[in-house]
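Contents: one structure, followed by commentary.
Rather than the whole complex, this shows some of its chains in their spots.
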Amino acid sequence: MIDLTTTLPGLSLKNPIMPASGCFGFGKEYSDVFDLNQLGAIIIKAATKEGRYGNSTPRVAETSAGMLNAIGLQNPGVENIIDNELPFLAKYDVPIIANVAGSSVEEYVEVTKAFTRTTAIQAIELNISCPNVKEGGIQFGTDPGLAAEVTSQVKEASHVPVYVKLSPNVSNIGVMAKAVESAGADGLSMINTLTGMQINLSSRKPLLANKTGGLSGPAIKPVAIRMIYEVKQQVSIPIIGMGGVMTAEDVLEFLLAGASAIAVGTANFHNPLVCPEIIEALPSVLKQYGFDSVEDAIGKGHEHAYTGLSRA
Amino acid sequence: MINKEWMTIVAKEQIAKDTIEMTLSGSAVIDTAEPGQFVHINVGTNNTNLLRRPISIADVNKKEQTITIIFKIIGTGTDQLSKYTVGQELDVLVPCGQGYPISKVTMKKALVIGGGIGVPPLYYLAKQLQQKGIEVTAVIGFQSEEHVFYESKFSEIGSCHVVTDDGSYGFKGYVTDVLDQVDIAYDYYFSCGPTGMLKAVSKKLEDKKGYISIEQRMGCGIGACYACVVPTSEPNGFKKICKDGPVFEAKEVVL
């Protein structure tokens, strides 16, 4: 028997696979396609204080082995989510992680406080890296001081462990990771999307109405693996890894790099059954590569001393 | 309930320039397919075409358990789709979205207005309307003669007016020009086509009751990712095209 369980602050997971924020809504739609009880956890779509409409359309574009999105944090607002979305998810035996977004430290804190009135969430994913909103979002994700500030305030306001979701659009991911660890983060979630653009040759304009969007999918997997590997050497809090996961083999690659659990985003659009299919395939893949359990594999790609990677 | 199915291609034919008609055979789910709904197709192998392609259901044959789709080759995904051959299988989400609510509205006469690749869903709609004893007039527009398809199929159902942008076949101009020139009686109109056309149609037919089917770039195709929203007439209101649509009452949405 291969043991798929893994434990992270606030999260006792029957397997390490969870849909990534923004790629699974609040679960209802996918519950029409498969039984959500199979999942290790669910990260729900970003919540802001008030409801937001988001950006103009088109909001998505396809790229080579990836996609761009600029949804712009559309969501019904935190109160609405608590009242109208979480009760549905509470029926499942699956830990829920709430993705918290905002345009100011105050908004992040208010959203976090709002969540304290529900027991339906087991952790918060603090989204300081959303590249698709005009105010807020990414500057928290690229400035270590701001990132630490928002982390410590949200941590104080939260009744559940806080995972800080890092942006890959930075010169030095290790500095960001250490800043939020020092500020009290219980874990990290990485990576969010790389900022990208596609230009439509006929209209001669950026295809997305928002011009830029977040690049996700297999195209970015090497960047995700590198950043997780690099950060794993520099922090001691656990990492939820993501970025281009399509298969159980990809999951193992993230575990070896140092992730303790894995989120699957874009792949859900390609194949709505991808999460249950990965969960089913994972035991035999672990076995094939000589592992008895998920926890066995975590960080096992670090056999050699850290020689400083690209920046030594 | 949306199903992920492997459907077998049982027929494939080029019916106009760059336009392919494909018939897919599957299991019982297609019994519930309604006119205006679509299928979401995984056209790629590997990671080349990561996103599925939405294609309308153009016809359903419940006895044979088949659905027909008609698509135009406009990019890498539809090109890849056009390379599949009879006997191969396609990974399809079916059926997606909400179709034309024909069981909910009563009428005697209907007008269907289609443009280009917006024509296909109207064919199954027209067939269903005819079965209910409703008189159907069709106005269908294409770029030019070589792009015209299904004129004879619509003519079997009712009167059919073809219009081409360049006048190389039928009327010259846009579908709205036909509406100016021909006097058509109808209780409801049903339209599908490019957004520009839908705007023109719904503006011209402001005083009429009608339903339109909208296109937008999609991520999930099932309502989870918020890629395909359209604003509604209520302040801050919106609908998801893939789940709440693609068919909407013309006045419900803001194009």
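Chains: A and B, in written order; residue numbering restarts at 1 for each.
Note that a contact is a pair of C-beta atoms (placed from the backbone, for glycine too) under 8 Å apart; a residue touches a chain by one contact, two chains touch by 3 or more.
Bear in mind the structure is a predicted one, so any value in this text is a computation, not a measurement.
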| item | value |
| --- | --- |
| Subunit formula of the full entry, expressed with the displayed chain labels | A x2, B x2 |
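Assume only the chains that are shown with their structure count from here on.
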| item | value |
| --- | --- |
| Touching residues (chain side chain A, partner chain B) in the complex | 22-25, 28-30, 32-33, 45, 51, 53-54, 57-62, 64-67, 69, 71, 74, 217-219, 246, 266, 268-273 |
| Touching residues on chain B, where the partner in the complex is chain A | 1-2, 4, 42, 47-52, 77, 91, 93, 216-231, 236, 238, 243 |
